[in-house]
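For this view, one protein chain was removed and the others were kept in their places.
For chain A:
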Amino acid sequence: MKKVQFSGIAPPLLLIAPQMAIVVIFFLWPAAEAVRTSFFIQDPFFGRAVFVGFDNYVNAVTRSDYLRSAAFTGVFVTAICAISLGFGLLFAVCADEVLRGEGPYKTLLMWVYAIAPPVAGLIGVMLFDQHIGPLVDFFAFFGWELQTGVDYWDTAFAMTVVAAWKQIPYNFIFFLSGLQGIPRSLREAAAIDCRSPARRFWTVVFPLLAPTSFFLLVINITYAFFETFGVIDVMLKGEPGNNPVSLVYKVYLDGFRGQDLGGSSAQSVILMVGVMLLTVVQFRFIERRVHYA
């Protein structure tokens, strides 16, 4: 094969310039601006900035509601990933073995993905409404008085269910295509060696799904951190009150509802560093166990 090389450094640089420009303008510049703003305290109207050093950071992490919000975010992200990955995998395994009516079955499982987060939030608001919600009546039947908007953990429960529900179809699609990519011969060979379908699944099929699972884990963590904003916003109905909020939502509350740009920037920088660390951990420690075929 003939190798074509550029005759100088200029043409390749020129060719990657648009991409680099986009990265700089839309990612690096705002991130740098957030870091800069986080060291100042600003008057909203005139933007007169007073340098306060690390005050915004100290102030953010020492507030009781920040720690509570961080703890909630941890529980929220873990619960969403566990529920949506678990059910996604379960449904995919079931759908993989369906012989008749495969099409409608899959479509029924996938349509939820087409719902926009705020709409999902609105459906959640209706289902979990403390006065008219059918799910509230359902739980009352079992003696659980679910009070969304009043009880902290009841609201957390409702938010988690809605946010996880919306993500299940996405995981379902990927797990299903992952399952269908496993060669039939491999499964047949496994079936000869082992009678237990559960054991076959965990020792043969699941390891082969590892690349898909790892990809989905990364995507789901990002979803739970950032994209659940719409669901939370709609379910809070404009009044955070004594309800759980995720760290991302708190950045919005303090910055845009409360006009405290410095404090809000400091929180977003903390979040940025946290997510970066999490990503490093994922790739260093989890990806090592993933075998790409």
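To be clear about the criterion, contacts are C-beta pairs under 8 Å (C-beta built on N, C-alpha and C of every residue); 3 or more make two chains touch, one makes a residue touch a chain; residues count from 1.
Everything that follows uses one rule, which is that contacts and distances are computed from a predicted model.
Going by its UniProt record, the hidden chain of the complex is named "sn-glycerol-3-phosphate-binding periplasmic protein UgpB" among "Response regulator", "sn-glycerol-3-phosphate-binding periplasmic protein UgpB", "Xanthine dehydrogenase family protein subunit M" or "Rod shape-determining protein MreD".
The residue from A:Pro118, A:Pro240 or A:Gly274 that touches the chain not shown here is A:Pro240. Of the candidate positions A:Phe6, A:Phe256 or A:Phe283, contact with the unshown chain belongs to A:Phe256. Checked against the hidden chain, the listed residues A:Ala17, A:Val50, A:Ala140 or A:Met272 yield one contact partner: A:Val50.
Mapped onto chain A, the interface with the missing chain covers residues 41-48, 50, 52, 59, 63-65, 130-131, 147-152, 237-243, 253-254, 256-260, 263.
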